[in-house]
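Okay, here's the structure, questions in a sec.
Note that one protein chain of the assembly has been removed; the remaining protein chains are unaltered in position.
What follows is chain A.
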């Protein structure tokens, strides 16, 4: 998919990635070329150039996490045991086995149940012993990506999207500071993916091995609600059918409960709260943040391409308008208001004298 922020014409990088993936002539198939990731395939292996600003020590830890036995069957392990190499131009590269992705033309066949199971296993697996990683576990980068989406919208040509951008900004302004990457997130010992969407699932071995999670660039300790919050946001925007959302959430809850029953779950209570009868008080703030993130990227892309919003982008902007309106009403009259109170303390209903 064309990305307006892609550096484009990155032939030297493509060749270097093909060499890294195993073709000495530097010939490979470019699977993705975005500002934050370039992926080239050779045979059954892919090489990835990570984001130009990826920090090497944290990335090393993240790749070793993917290689750790605790996450076998959950995170796709790297092809080369977890080593990274410096590519021409300075970006870090890593190699991975090729998996079979979800068919983008058949979103209805998306493996929502498998996704819920994988995220629950990620959240409840014991953390690797500190000595077995090259450094401390970094924080999950979800909020950083949300802030980056807002920055991109602010840089993008407005096109005809000025009013939508205003709505997105108002919804953003009402989020808790940690969701805007302005403060550290809540203290957590839960490992999160940090950027879950359907493009992060592959079957391995090809073509019909078990589903596993890929793309560890945003993995780290954080609020596990963030990993459920993107499907939650799509559901809340009216884009994801209730049956698929419930399949995902139900699989997550059953897997968390199963891990607890087996005594395998760590002491962290948040996955269990998400698996409880009302996860929305926990999902609310991250789901609002990811709604704003999706809307901001949609507005940025539409503005840059001089087009109008597509239906999904429109739905996210409409959700932002409701979020912005809600952060102005007395929160005592609204269910699920716990997280909102943190960002907009209000006096509640009080009369005029």
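Methods note: a residue touches a chain if its C-beta (ideal position, glycine included) is under 8 Å from a C-beta of that chain, and two chains touch if they have at least 3 such contacts; residues count from 1.
Definition applied: contacts and distances are computed from a predicted model.
J.: Looking at UniProt, which of "Spore gernimation protein", "Transcription factor zinc-finger domain-containing protein", "4Fe-4S binding protein" or "Acyl carrier protein" names the chain that isn't shown?
T.: "Transcription factor zinc-finger domain-containing protein"
J.: Out of A:89, A:104 or A:205, which residue would touch the omitted chain in the full complex?
T.: Of these options, the touching residue for the absent chain is A:104.
J.: Based on the whole complex, identify which of A:60, A:195 or A:227 touches the chain you can't see.
T.: A:195
J.: For chain A, which residues reach the chain that was dropped from this view?
T.: Per the touch rule, chain A residues meeting the hidden chain are 1, 36, 102, 104-105, 107-108, 110, 145, 149, 195, 197-199, 232, 234-242, 244, 246, 249-250, 277-280, 283-284, 287-288, 293-294, 297-298, 310-313, 315-316, 318-319, 322-323, 325-326, 328-330, 333-337, 346-347, 349-353.
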